[in-house]
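In what follows, a single structure is set out as structure tokens and then discussed.
A single protein chain has been omitted; all remaining protein chains appear in their positions.
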Amino acid sequence: MVTFSIVQLIPLLRSLFSRPVTERLPRPPGQPEPARFPGSVQLRHVDAGSCNGCELEIASAFGPVYDAERFGARLVASPRHADGVLVTGVVTRNMAIPLAKTLDAVPRPRVVVACGDCALGGGPFAGGYGVADGAWPLADPDVAIPGCPPGPVAITQALRALTGR
Amino acid sequence: MSAALFLSGLGLGVAGSLAGAALPARARVPAASVLTAGACTTAFAAAAGVLASGGAVTASSAQILPLTGVTLSLDPLGAVFVITAAAVGAAASCYNVGYAARGGGSRTATALLPLFITSLLLVPAAASIATFMAAWELMALSSLLLLLTGHRRREVRDAAQWYAVMTHAGAAAILLAFVLIGAHAGGQSFAAIRAHAGAVPPAVRSLAFVLALAGFASKAGAVPLHVWLPRAHPEAPSPVSALMSGAMVNLGIYGIVRTGDGLLRGGEMWWWLAVAGLGVTSALFGGIHAAASSDLKRLLAYSTADNMGLVLTGVGVAGALAVTGHRVLAALAMIAALFQLVNHSAFKGCLFLAAGSVQRAAGTRDLDSLGGLLRRLPVTAALFGIAALSICALPPFSGFASEWLLLQGFLRGFTAHGAATATALLAGVAALALTGGLTAAAFVKAFGIGFLGQPRTPGAAAAGEAHPAMTVGTALLAVPCLVLGVVPGAVVPLLARAAATALGGPWPDPLQAGPGLAIAGSADVIQPVLLAAALLAGLALAWGLVRLRARAGAERGHRARRAEAWGCGRELQTARMQYTATSFAEPLQRVFDDVLRPDHDLDVSHLAESRYFEQAITYRSRIDDAIERGAYRPLTAGVQRWGEVARRAQNGSVHRYLGYGFAALVILLVVLA
Partner (left out) sequence: MSTSLLASAGVSAIQLGAAATGGPLLYGLMAKVRARAEGRAGAPVRQPLLDLWKLAGKERIHAGHSSVVLPLAPLVLIASTAAAVVIAPLISTGPALGRTSDVFVIVFLLLLGSVAVALGGLDTGTAFGGMGASRAMTIGALTEPALLVAVLALSIQAGTSNLPGIVSATLAHPGWAAPPERVLALAALVIVVLAETGRIPVDNPSTHLELTMIHEAMILEYAGPELALVTLGETMRLGLLLSLLANLFFPWGIAATASIPRLVLGLAVLAAKTAAIAGVIAVAEVSAAKLRLFRVPEILSAAFVLSVLAVVTGLVLP
């Protein structure tokens, strides 16, 4: 059942009333593009054959230190609730159709965010026997986050560019 | 005037029966239906006249029944039951035109249906013991024979057996109770009994009430005497099911109210607490089984037991409050119970007729095989939806108004200080709340699994809209669900007169006048018209906002895009992946495992070569009625064992039989000498 212990509450209340550990992220230099989803963007993450390196970085990007949620970005469970898909991994043959279906389920206007070198053209696995080459929808992603894996700062800045915050 | 109207209504009913028996095949069903509808309309008018005027109409004849004659008297209490029976009867006869059109109504069925409806109109008007029992038996026999029109199927024969035994045992108990009362009160007409009710000794009164309660509660479907109901109601033809659930079970309540309040002039506190206890048990048991059932008509039958339980609780609370002298509170509880009864007839009748249309169209009444019927039978689905929303007591439909009134009746009753009453009231409120939730779950399941989504079998996919006469009959009963919900204040004052008659009036009216429901002397009031208007305004506002925003994003057009349902990206989605009624009810079934006691059967057969490999696995799960399995089966097994023992005394030898006769003669001579 629901157990409350005073021991459990003390550190919780302490962190509630102290400064958060989130790092301040300055805006990247240069002219910012107009935000495609000003203020709020929800993304549906699809693992299309990744080694989980990008997933760990994404988890870190939504964690306490880098906290992408403060810029209005959020991961959601259903593509119908999302504004786009966040794809990691080289698109394997088995994941080609499910990825296409997931993107098709997203209501327009929608974006494709390719995270990691694998999603951007194969990375170390390009040309493998299980890889679906030139798979739509990653043929021309709207946002590209290069890196193997890209760091949480890069991911957060890319999401921030979508919301313009 | 009203007497002639009522008698002509009965006459038209008999004429309809004769027409159904005598006419050739083509003309049989329409003629009988028209005559029966006419009978129902005239009886409705006569009863409405009685309610409006507040008096009673009587008629008697020494001719029709030998030795006792026939005495009829329609007072406001009986008028309410005649009105509900007439409304359901008219809808059922209109429905029958379409129902029998394809199957071809047999002579028996077409002749018996008007007779059944006439008996339903006759019972509330009976004013002597002989008339009452004659009408009661007519009702029982005609419904039994109508049930047996499907006798080629084994389930129907089983159901008819249970129904016959229980209804006749109940009739015997009722007859015994009436005879006890009549013998002491010196007369067999209800008026004479009422006048001399004080002459009946208290022990006999209590015994008579208990017997009458057993008989009438069984007819009303009160647990634990309900086991015929989930068997007979699903197996009967659909118009007959609607009449049974919408009009016949009401007469059980009528009998209890008439015996306890009318004949026995009130009575003891423990009588009414027992009635309330029966009501609470029925409501809970019926609600749990309805939530767990995957057979559409069985679900509706258990829901009848549930609603009758709520009415019984109201009647019990009213009686208990009347005994302790709280006149206004008792009247309020009785009005609430009668209102719930009237509304139940309307929406349950509509639900059974719609379920019959579904069964005809899809070929099955198993919810696990239906689905997607909203697009194939749109009108029937809409009518089922209206009745389902009403039975879930959702505003602005009629079920909400009557449940609100019941809750008010219970709430007010708490001001009458008394531990027993307070416990009964608290149990009543808790039962009403839990059954409300269970009913909502049951009907979301029935409507959602049966009508929404994709069809689960080819039979459901091939379903088509029902015959227009069937939809008209169903719609006739859906209209009161809306009207009585939006303007309950038009009907409830008439029920106040009936309640006053029931409790031995005149009693002060606990409700204020007006289109809504307002309790006199308090701030509690609802105005369903305003609620309905607010809901419609909210709907229009929300829809307008959606269209406005869609128009603003005009480059995408304002039509919604049709796309495949989201299934986690899997390549193939079938109708089998949907939830079925059994899976929908599974969490509730787990919670109420002790009450339902489902029967799980797992059969694993292994390969001959090795026990590590299975060849076939069969899993079967059934939910039987636990009371039938736990109480009735041992009883019937015991009776059968007694029968086997007695068979040894009847071994076929003529010598032994002659010996029995001789011994009986000797004993008689000894005794008489």
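In order of appearance the chains are A and B, and numbering begins at 1 in each one.
Please note the rule applied: contacts are C-beta pairs under 8 Å (C-beta built on N, C-alpha and C of every residue); 3 or more make two chains touch, one makes a residue touch a chain.
Here the structure is a predicted model, which means the values were calculated and not measured.
Contact with the chain not shown here comes from a single listed residue; of B:Ala32, B:Leu51, B:Leu438 or B:Ile627, that residue is B:Leu438.
Checked against the hidden chain, the listed residues B:Phe116, B:Phe447 or B:Trp507 yield one contact partner: B:Phe447. Although one chain is hidden here, its contacts on chain B can still be listed: residues 291, 371-372, 374-375, 389, 392-395, 400, 403-404, 407-408, 411, 414-415, 422, 426, 429-430, 432-434, 436-438, 440-441, 444-445, 447-449, 452-454, 516, 522-527, 530-531, 534-539, 541-543, 545-546, 549-550, 552-553, 556, 559-568, 573, 575, 577-579, 583-588, 590-591. Chain A residues in contact with the hidden partner, per the touch definition given at the top, are 1-4, 8-9, 12-13, 15-16, 20-22, 37-42, 63-64, 67, 69-70, 72, 74-78, 80-81, 83, 105, 107-109.
Heads up, the rule we're going with is that only the chains that are shown with their structure count from here on.
One finds 58 Å separating the Cα centroids of chain A and chain B.
The part of chain B that touches chain A in the complex is made up of residues 556, 561, 563-564, 566, 568-571. Residues of chain A that touch chain B in their complex: 46, 78-80, 97-99, 101-102, 104-105, 107-108.
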